[in-house]
Each structure stands twice: as structure tokens, then as C-alpha cells.
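Working notes for the structure below.
What you see is the complex with one protein chain gone and the rest in place.
Take a look at chain A:
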Amino acid sequence: MACTTEDVVAALRRCAEVISEHRDELVELDREIGDADHGENLNRGFAAVVSAVDSTMPETPGAALKLAATTLISKVGGAAGPLYGTAFLRAATTVGDAAELDAPMVAKVLRAAMDGVVARGKAEQGDKTMVDALHPAVLAAESATEVPVGELLKAAATAASEGAAATVPLVARKGRASYLGERSAGHLDPGARSTELLLGAFAGGQR
């Protein structure tokens, strides 16, 4: 099964639902090692994404991803706004005006999204950031291009979960948690957790 515009829009709606459900958890994770705004900012941003797709009704997967990108950049603020915005923007650019996305394309999209986050935030794997969830997800997707898109996304989401969980013992080297130094160890990184949730939302409704 390839991924259509409807699938992308439905996935964006699921992202908004999942972030809304986990808003308080993300706020609490960020309160522990950051500044307690991650859940609130993402929730505001993805609610705006849903409003935007409702009023604009994008016609291609790329248009839907680009709309999500520009909305996140203008509504989220913090580090997460430009980072997730850039991820969606690079994804949209990679997709171009394709009507449907097959598994190899989705793997390419994930790679481009991660490259965008790395270019913008300059974080590397192991810095205790969203890259720690994204990187294993990209690798999993790239080794699953022979399967249906839904299965590829599930593999990516599972790898993102493992990557996020692996941030717990890490000492943060980027973002606000880095000010804590050693005291940041022992906490799940909120950005890695939201990446895990978003990839889970993308995988959630795919067959």
C-alpha cells in the first residue's frame, strides 16, 4: 500500500490527537530537565496544523507536509518549532508533487527530515535530543523498503521508541537540558519522546 494525501492528512490529525493526549506528560518531562513548555507548544502547533488542513485541504502529500511545516514554524516557537518545522519542510521538498508515496520514498523522506533537524539544531546522535529517536527510525525505515508503507512506519516507530528510551541515561549536550550537565542523566528526553509519539501517530493508521 502506498501513502496518499488522505493518509498524510489523517496522520497529521493523529499527530494532533496523540500530542494532545500526551501534552501533560511532555510538559512534565520538560519540567524535569528543561523549561516545561514542550507539551504546550507542540499541542498549540498541531492544533493549528489541524485547523490549517481543514481550511486549506491540501491536494498532494507534499502540500500537506509543507502546510504542516509552515504552521509549526509560525505557531510553536521554542526549539521544537524550527526543528519539527524544518523536518516537515525537508520532507515536503523530498516528496515534491508525487501523488502517492511508496516505501522507498517514505524512507527517503524520513532521512531528509532527520538531515534537516541535524542541519538546523547541530545535534548528533547521543546528545540526548530528538535525533536519538529519529536516527534509529531512519535506519529501520531504510532496511524495510521492501514491505508496505504501514509496516515500514511501524518498524520506524518501534526503533524510535527504543531510541527515545535509550536517552534516559544520557547526559544532554544540546538544548536547554545541557545546562544541567550530569544532572540531566536519568531523565527521558522530551524531544525524543515527542518524536517517538509523532512517528507512532504516523504508523498508527497505516495498513
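What we mean here is this: contacts are C-beta pairs under 8 Å (C-beta built on N, C-alpha and C of every residue); 3 or more make two chains touch, one makes a residue touch a chain; residues count from 1.
We take it that contacts and distances are computed from a predicted model.
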### Summary
By UniProt, of "Cytochrome c-type biogenesis protein", "Acyl carrier protein", "Dihydroxyacetone kinase DhaK subunit" or "ABC transporter permease", the chain left out is "Dihydroxyacetone kinase DhaK subunit"
### Task
From the listed residues A:Ala10, A:Leu29 or A:Ile73, report the one that touches the chain absent from this view.
A:Ile73
### Message
Can you say which of A:Asp7, A:Asp37, A:Asp132 or A:Asp189 touches the chain missing from this structure?
### Response
A:Asp37
### Query
Considering the entire assembly, which residues of chain A contact the chain that has been omitted?
27, 31, 34-37, 40-41, 44, 73-83, 120-121, 173-176, 178-181, 183
